[in-house]
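Of the protein chains in this complex, one is absent; all others appear in place.
For chain A:
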Amino acid sequence: MIEVDSRGRRCPLPVIDLAKAMPSVPVGEVVRVLADDPAAANDIPAWCRMKGQEYAGSPAPGAYDVRRLS
């Protein structure tokens, strides 16, 4: 699984990191974002909705899984 480490980076940087990592994620695969900014919990699912990707949940505090759909 591709992991994006955005710990210590303030919003909107975790979402920018995720967007920059997306081209290297194969369609159907999951990318995990590690982020400790509290806004990430809200903004990563919101990003998925806006960009037509699937938010696959938070397996642990500060970790967010996103499945590339397109």
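Keep this in mind: a residue touches a chain if its C-beta (ideal position, glycine included) is under 8 Å from a C-beta of that chain, and two chains touch if they have at least 3 such contacts; residues count from 1.
Methods note: contacts and distances are computed from a predicted model.
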Checklist outcome for this item: The chain not rendered here carries, per UniProt and among "Cysteine desulfurase", "ABC transporter permease", "Putative phosphoesterase" or "D-sorbitol dehydrogenase-like protein", the name "Cysteine desulfurase"
Item to check | Where the unshown chain meets chain A, residue by residue | outcome: 10-12, 15-16, 19-20, 22-23, 37-39, 42-43, 45-47, 50-53, 68, 70
